[in-house]
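For this depiction, one protein chain was excluded, whereas all remaining protein chains were kept in their positions.
By written order: A and B. Residues from 1 in each chain.
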Amino acid sequence: MQTTTRASATTPSAARPSVWTRIGRALTTPRAARITFPVVFVLLWQLIAPLIPSRILPMPAEVAEEMWQMLTDGTVVDAFSVSLLRLLIGFSIALVVGGILGLAMGVSPRINAMLHDFVVVGLTFPYLIWGLLVAMWWGFEPQGPVIVVIIAALPYVMLNVSEGVRDVSKELRDMAAAYEVPEARSMRHLVLPSLSPFFFASLRYGLANGWKGLVLAEVFAAVSGAGYVINEFRDYGNFAGIISMALYFAIFSIIVERLVFGRLSRWVFRWRPSIAAEVTEIPETVTP
Amino acid sequence: MATRTVRTAPRKLLPRGWLSGGDVSPKYQTWRLAGYVLFIGVWQLLSTFYFEPFVLPSPLEVIREMWDIVRSGDFWVNVWATIKHLLIGFSIAFVLGTTIGIMMGRSPYWDGFFRDYVMLTLTTPGLVFALIAVMIFGLSTFGPIVAIVLTSLPHVTVNVVEGVRAIPRDLSDMAQAFGVNRRTRIRSIILPAVAPFLFTAARYGFAIAWKITALTELFGGADGIGIQIRVQFQFFNIAGVLAWAFFLVGFSLITERLVLQRIEDHFFRWRPKAFV
Partner (left out) sequence: MATVNVQHLRKVFDGQDRPVVALDDVSFEASGHTFVSIVGPSGCGKSTLLNILAGIETPTTGQVEITENGSRARVGYVFQAPRLLPWRSVMDNMLFVQKERSAETTERATRYLDMVGLAEHHTSWPAQLSGGMQQRVGIARAFSIEPDALLMDEPFSHLDAITARGLRRELYSIWQETKKTVLFVTHDVGEAVELSNRIVILAKGGKLRQDVAVDLPYPRDPADDQVALMKADVLRQFEELDLIAT
């Protein structure tokens, strides 16, 4: 009896903290922090923009206006849909070719020895150079940017697929052998699922790098697409346009990351419940 | 709960040991050589029988072009300009990235704060940063440096975050139980645990920095390799573009594989090598 009275005497202040404490607590949660970042970013931008000589950096409001106009007159949708089509065509080719080559590298140490160094050089070779080369070779013909996507994505696909093939657990393969599991079933239930994280990685890095290569190629070897549009703004000295396009690039990334990779990775990794939530956003290691 | 640990992601995306032959077993060096012979052979055949020499110069012509570039006086001037941009930009990115990475690794609040920023800058094409940097700083040294900082930063951060999360709890608990003081704990447990990730951060950051430097210089630098590439492009000299490309790849691989790798191997000589 005594304890209950004492407890009820102390509860009001303990259970119901003041409004300010609650707001403070809500603002310090990681969730709130994610919203705080863009707010701080825009505030800083608003403060810093007027300080830069000759008002080179446009104000947030100007950029917002420019972004709205680009959206309504169709510039953005046109630019990104053209680029997306090139990306998907190029990447599909890279996935097939890279998948076959990666498989061969994973299975045969000889083929691995032959191709390994080219994969390394491929990872290091600047996309800028590919963009310039296809521009010189084909001018503005449509295959140029697609070829850069293929070249940019290929080494990532090859590398991840070959690592994946080598990573298939020998213990599990022995288990399947001991139980005389048919080859086709073993392929479907053992080999393919164990490849899936690597396949997923090649999808993610291949697409990301294909995208980076594509945008550069569009600067030099195309008259349409996101890369072409942002470079055109540079030519005309339209700074609000450049910043607007940069923000559209960011929005494009968010959409791809959240809607495509987020869902895909949750599905691919559904068998490891604790990790599935984590891998969706920041990749563990990122290759330049 | 189950005690099995499952690898979260393929950790080693960047193959190591190039130039030292690490990833290719000594048994297959002949095949490796065969790969080079095949590549150069096909290139040579294509350039002699299929394409005009100015469309696809032969390997020899590219080498001759590289030799001419080295002999001309301004080669080292340009290379040095690029390296200067690179070192300044990368140092700033490394310090900033390590700081942000430690904050994100230790506090869920800062993790939430910087999370979207890191994700976005990782996936945004370098072209965007190059154009913004050039737009703000015009033809100057600052443009390339700022672009390097913006692009390398998230790569450093991501690796440092992973490193901070890899600090072994059991060892730091053990040290605390034995009353080991803070300084020794940092030196003997935290640093060795984080160091490999710092090296990875440096290697990735550096590799990305080489590319972005040339790119930004091309769009609006005052000097550097990027400018030379632009000149070759404007003269439609494919051999020249290829020559500079191979210089870039060469420098990038040398810094990454020879310099950083050597330092790393020396630093981690206590680690057994036979885990292949």
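Heads up, the rule we're going with is that contacts are C-beta pairs under 8 Å (C-beta built on N, C-alpha and C of every residue); 3 or more make two chains touch, one makes a residue touch a chain.
Since we're looking at a predicted model, the values are computed, not measured.
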Report summary line: Only one of A:D73, A:E141 or A:D174 touches the unshown chain, namely A:D174
Requested in this report: Sort through A:A32, A:A49, A:I93 or A:L190 and give me the one touching the missing partner chain.
Outcome: A:L190
Query - Interface with the undisplayed chain - residues on subunit A - result: 171-172, 174-181, 185, 189-190, 193-194, 196, 271-273
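Heads up, the rule we're going with is that only the chains that are shown with their structure count from here on.
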Report summary line: Averaging C-alpha coordinates per chain, one finds the centres of subunit A and subunit B separated by a number of Å equal to 18
Report summary line: Note: in the complex, subunit A contacts subunit B through residues 28-34, 36-38, 41, 52, 56-57, 109-121, 123-129, 132-133, 135-137, 156, 159-160, 163-164, 167, 197-198, 201, 205, 208, 211-212, 215-216, 219-220, 227, 230-231, 234, 239, 242-243, 245-246, 249-250, 253-254, 256-257, 272, 275, 278-279, 281-288
Report task. Over in the complex, which subunit B residues touch subunit A? Could you list them? Result -> 6-15, 18, 23-25, 27-29, 31-32, 34-36, 38-39, 55, 108-120, 122-128, 131-132, 134-136, 154-155, 158-159, 161-162, 200, 204, 207-208, 210-211, 214-215, 218-219, 229, 233, 236, 238, 241-242, 244-245, 248-249, 252-253, 256
